[in-house]
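Every protein chain but one is kept in place in this view of the complex.
For clarity, chains are labelled A, B and C in written order, and residue numbers in each chain start from 1.
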Amino acid sequence: MSREHRSMAWTPLLFSGGLAFMLFSLFMAVPFGEPLMRVGGMIQQTDGELGAANLVTAVVLGYRALDTLGELAILFAASTSVGLILTGVKQRTVSVECEELGELFEQASTLLLPLLIMVGFYIITHGHLTPGGGFQGGVIIAVALFLPTLAGRGAALLNHRLIQQVEGGAGALFILLGVAALLQGESFLQPWLPVGEIGALFSAGTLPLLYLAVGIKVGAELAALLTHLSTNVPSPEVPR
Amino acid sequence: MSTEWLPLVVALPLLVAFLLQPLAHWLGVRAERPSPVLYGLSLMTIAATLWITLQLGSDVIAQPLSVTMGGFNTPVGINLYLDGLAYLLLLATQLALLLLWPAGAAVRTHVLLLVLAASSMGLALSGDLFNLYVFYELLAVATFGLIAASPGRAAPLVSFRYLLLSGMGSVLALSGIALIYSHSGSLNLADLSMLAASGEGSLPIAAFLLILVGFGVKAELFAVNSWVPEVYSVTSSRFAALLAGVVSKLAVVMIVRILLLLFPQPEATDPLLLLGILGLVSGELAAWRSNDFRRMLAYSSIGQLGMIFIAFSLSLELGLFAGLALSFHHMVVKPGLFLLLQQPLSRWRVVLLILFALSLVGVPPLPGFWAKLALLTGLVEVGGWLNGVAAVTFLVATVVEAGYLFRIVQRYYQEERPIAGSTSSTVAAVESPWGWEGGVALMLGGVLLAVTLTINPVTEQLQQIALQSGDRERLISTITVSEVE
Amino acid sequence: MELALLDMLGIFAVGTVILSLLVGEHVRGGQQLSLLYLLQLVIVSFMVSSSESTQFSSALTLELQGVTMSWRLDGLGLYFALITVATALFVSVYMVGAWGAHYRKQGGSLPLLHFALSLNVLTMLLLLASGDLLSLFIGWELASWSAFLLMALAGGTALKSALRYLVYAMAGAMMVFGAIAILVVEAGSFQFAAVNSALVQLEAETSLLLLLLVVAGFGVKMGLLPFHLWQASAYAETPGPGAAFLGAISSRLGLFAILLVLFKVAGGGWLNQSLAGVSSQTLLAWVAVATIIFPTFTAMRQNDARELLAWHGIGQGGYMLLGIAMMDPLGAAGGLLHVFNHATYQAALFLAVSAVIYRTGSSDLNHLGGLVVRMPLTFVTMLVGIIGLAGLPPTNGFVSKWLVYRSLLEQGEVLLFVGAVVGTLGTILSVYKLIHNSFLGSLRLEHQPIREVPWTMWLPMLLLSLIILLSGIFPGVPLQWVSAALLSIGLPVPEFNLGGVVAEGGSLDMRIISGVLFAGFAMAALIFYGMGGRSRRVNPLDNYAGGHFLYAANRYHYSNNFYAGLMHLIKPWYRGLFQRIEQAVVRLLAVAAGLVQGIYLQAQAGRMALVVTVLLLWWGSYVGQGGGGL
Partner (left out) sequence: MTLAIILYTGAIGLLVIGLAGVVMSSHLFRMLLGLVIAEAGANLLLILAGYRWGGAAPIWQAGQFPTTMVDPVPQAMVLTAIVIGVGVQALAIALLIRHRHYSGTLQRTGGLNQLQADLDREAGVRHTRSSDAPTLNPLTEVEHVH
């Protein structure tokens, strides 16, 4: 059934080379370093109408907020799928060789936890001002929450039920913020709180709120993913 | 209802999906247990999107509408574009979901199906290239999860192989999008179309080819479709019906949209034609050879999609209509066949099966015939040797198709041999109850007959929709009008 | 909307279909169906005999997808419609009484059989009445599929044969589909007239392709070589009367459609072209001769009466095409007349064989014999039938074959003539096998108690025999219909009278020939009985058959391995050439299918994706220069 021929093993290499050549010549035909910035230029000319000092944030949460919603949904779907796939596999918590990690690591993880969460929230809440934002901050939070598990302290912090409620609530918050704009007679996902002064922490209308939702959701979801993947390592069955 | 509410067809299922698991906890439903309440809620969500669609879409054939997201004008913002084609696709998706929603599913399956619903509708509506990519990926992830959750040991590997192929496709499509963005600095389809028409940002065909391969994975395009037989044989009949019926068509229409709007050059259609021919040949031949009916139908689906690609590769006036007719016909027939094979075949089910098979083969006066007639006359009219090859392939494939479809009927009469791929081993002496699957199949058969009787108005509508979706100027002007507002 | 005569015919035909589902369950219900067929026959006969109008249009027109579809019956259609409806009537009467009860007792579904038969009649009428290419194709497909239904009814082996038919029929239909698509695109219209006028500017290659597609596509249905393999087994497995119907007329639809498209639509011009130096007319004639010879000798090898008849059905189609391919008055008339003649004796023969099966349960020629003493009426039917099939006077088969031979000789086509005669020799030999092995010789022990079939069965058979004889003695009557048919497609018409044809090279008057023949019989009888008419009973073993001694282990008469000597002689010619071609095609397809399936069964699916992407990009960089690519 598997039609493998050792003598033909080099063909993918040949075609990979071909693909590299093709892509290279395609992209080299574009003038490098001089982007047309048709859309980017338009955004630049709006001169911060959304009040976000970080234009990327304006794009992510304002102009292309639907993409972000889709992306949240992908993460959510992935974590739900992982849950769906791995339920039923024999539960066996694996403390990753905890004995060898030692006291130092355990203590450090406990100490680091609040610090990391704080850093995460800082990055989330400053997402409209500086490089960073909900995704980056969310990842840090997830790591913070996962650290104790890694250090062999069990999954105490990672209550599935709590995570599900948090991720559901954060996702709903994102959509509801969009629907709220709709209810005010504007477009879906239109930023609607006062813009404020560019560069201030409390500025850019609903964008920080959205990023907060994103950050919490990403944090919760990644944490859920990591727990699922780590606590459900099944013992391989003997193949038939 | 204001047109601004259109995004809710995407947002509402997502919202319910986000809240479903907390709700289940609150209701005390175990995650693995089926829950009528959650089932009802999911169905109501889809019904609500159906209601919104019906409210907004009543006269989109006269005037398509474009809704900007977040109130930002195109091309800076993302817009949703609802024309006749998108309207039909939305309705088809919603109806298919309502009919094929598994009742006894676990909470997470409901969640994934809701995500699938949202992404399908997003795909049908989105007017932005990268947004299409996002929804495409969303659809993919939800599909992987649902496939992997199917019973059977093969499911995870099948899903993984699909994921790899789809992932390769995504990488290529993303490179294509990067290429287009480098060439034009824009992502909005209407804006890109305008640029392409004015010759300002002439886009390389290669970008289209990359996107074609990338998005072709879901559209069962030749050479990136090896997931089809595996996936359709592990999933439940309902889900296979959904995938073969609706999801593949969404991907096809997406590709066709991109083709029509962005790549008016005739060179772009040739690969579509070539891959269509290859898909048709390989699908039908493999179906002829396969020994169980699930995989036979899966291969047959590849062949049919190849036929649809051939149709869309024709010129605007001829090809769009033929392609749409074939797509919608396949959307009715293939789910019907999948659902019928789920149950033991009894006499009346065989009659229904024969009806579907006849229409698929293209026996007049069933709808399949008119679609095939449009395709064949189109191929002959456009001419050229490649189209000639396509026409001959198409005719030969139809013969092969008749051969294997009626083998199913033959097996039914051969009582001593079990019907592989269906649950019955012998002819059911007593009519077993139709069940939900059978009922849906019966309904699809009814639709087929109804279309047969009203073939004139139906094709007129379809022709109008084809005309509209091929109208670049209208798209551009619709989106510019919404800019003025 | 005023109802035209054709609409009434249509309503009755539809009514028959509906009624068949309602009353078909009862054995007596068939009577009402027969009545409806009779009514249809009356209407068709009225149309045929009407002298005012040569064409009957339906008031119904359908506008589908911008194409106007209309139906009308002209001379050609009427001729075929008459045969169709009349055959259906005879067959349905046959099915009404005892046969139907018997069929039901054996587990067959009588309503389904009635339904299939009436559906066949309806769809065939639709085809015959088609007034444009679209209605022609729709009628063609519907007729093909309803024939499939009739063939598949018996299930089991019959279904296998029917599936084989289906593949062939679909192949044919797709060729026709292609041809129609080309025609329609060239003409921009489905109407016959528009297509006809558009054909003038057709390129030579295109019209040659069209000729090929049309003849091959429609020819599949009439079992034209090399597309004949499906027919015999498919017809033989059909339940008795159904086989009679299919054998009598269903396969002739191919001829009808060829005539319609070749002469009415294309004006016969396609046949004048040459293909590789040979005129396509000659080529067609040779295909026809091959269709006569091969299946006829294959028929001789059959040991099943139904298979034997079905193989002959294919061969006889060759005579029809051969006559028409001559395109002169005598040939065309002979070919077309043969359709009617063939229908009469083929129906009679199938019904007779079906009667034998009804009584003995077998149609195996090696296990029958001597039935003449038990079933004399069936014997008479079969006797008349095989005389007709063999083309001997005074039956109608003689007339049509005489006309075809005559035309061949007049055209100087000696080789074709020899071929046709060889075919006739084979026919005579094999029909003798048929009647000898089933009715002559000694009666088998297990067949001692059987009786003649009931009247509902022998009546249609005897009526058919009567028609065979009458239309043989007075061929002027069917020739009248034939001439109307020829006129409607623009072929020349011979001069004829009640007794036959008047031609320069020598006329044919069947009244005289039959008179002489019967006088001869009378004289022989006179001599025999005048001499005392003594006959002597002998011991069955007291004879000497073909140089073989008979043993008690053999049957009393020599029916096993009939024509052993001849078979030995012509055996080298039977290598199953066509079967091998068919198998080769199928195996080729299977190998190709295995290869493409390999694409989908690869361990590494991404490999194909990579290859295709690179090839596409390479192609894109090649053609995409103008598109601003590389």
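Going forward, contacts are C-beta pairs under 8 Å (C-beta built on N, C-alpha and C of every residue); 3 or more make two chains touch, one makes a residue touch a chain.
If you're wondering where the values come from, they're calculated on a predicted model, not measured in any experiment.
Q: For the full complex, can you list every visible chain touched by the one that's not shown?
A: Per the touch rule above, the missing chain touches A, B, C.
Q: Touching the hidden chain in the complete assembly: which of A:86, A:180 or A:209 does that?
A: Within the whole complex, the residue contacting the unshown chain is A:86.
Q: Considering the whole complex, which of B:230, B:267 or B:437 touches the chain not shown?
A: Answering carefully, the residue with contact to the hidden chain is B:230.
Q: Out of B:49, B:182, B:327 or B:377, which residue would touch the omitted chain in the full complex?
A: In the full complex, the listed residue that touches the missing chain is B:182.
Q: Return the single residue from B:141, B:268 or B:440 that touches the missing chain.
A: Hidden-chain contact among the options goes to B:141.
Q: Which parts of chain B are in contact with the chain that was left out?
A: 130, 134, 137, 140-141, 144-145, 148, 152-154, 156-160, 163-164, 167-168, 170-172, 174-175, 177-179, 181-182, 185, 187, 230, 233-234, 288-289, 291-295, 403, 407, 410, 418-421
Q: In the complete complex, which positions of chain A touch the hidden chain?
A: Answer for chain A: residues 1-2, 4, 9, 12-13, 16-17, 19-20, 23-24, 27-28, 30, 32-35, 37, 39-40, 43-44, 47-48, 53-56, 58-60, 64, 67-68, 70-71, 74-75, 77-79, 81-82, 85-86, 89, 129-131, 135, 198-199, 218, 222, 225, 228-229, 232-234, 236-239 touch the chain left out.
Q: Pick out the residues on chain C that sit against the missing chain.
A: Against the left-out chain, chain C lists 160, 163-164, 167, 582-583, 586-587, 590, 593-594, 601, 603-604, 606-607, 610.
One rule holds for everything that comes next: only the chains that are shown with their structure count from here on.
Q: Using the touch rule from the top, work out which pair, B-C or A-C, shares more C-beta pairs.
A: Counting C-beta pairs in contact, B-C comes out ahead.
Q: Report the inter-centroid distance (CA atoms only) between chain B and chain C in whole Å.
A: Going by mean C-alpha positions, chain B sits 45 Å from chain C.
Q: Distance-wise, how many Å sit between the C-alpha centres of chain A and chain C, to the nearest whole number?
A: Here the centre of chain C sits 73 Å away from the centre of chain A.
Q: Quick one: which residues in chain A touch 2 or more of the other chains?
A: 22-23, 26, 29
Q: Mind pulling the residue numbers of chain B that touch at least two other chains?
A: 183, 204, 206
Q: Okay, in this complex, where on chain C does chain B touch?
A: 63-65, 137-138, 141-142, 145, 155-156, 159-160, 163, 166-167, 170-171, 174-175, 177-178, 181-182, 184-185, 589-590, 592-594, 596-597, 599-602, 605-606, 608-613, 616-617, 619-621, 623-624, 626-630
Q: In the complex of these two chains, what residues of chain B are touching chain A?
A: So the residues of chain B touching chain A come out as 2, 4-5, 7-8, 10-11, 14-15, 17-22, 25, 31-32, 67-72, 75-78, 106, 108-109, 111-112, 115, 118-119, 122, 126, 128, 130-131, 134-135, 137-138, 141-142, 144-146, 148-149, 156, 175, 179, 182-188, 191, 201, 204, 206.
Q: Which part of chain B faces chain C closely enough to touch in the complex?
A: For chain B paired with chain C, touching residues are 161, 164-165, 168-169, 172, 183, 202-206, 208-210, 212-213, 222-229, 263, 265, 267-268, 270-271, 275, 281-282, 285-286, 288-290, 299, 358, 361, 363-365, 369-370, 373-374, 376-377, 379-381, 391-392, 395-396, 398-400, 402-403, 406-407, 409-410, 413-414, 455-456, 459.
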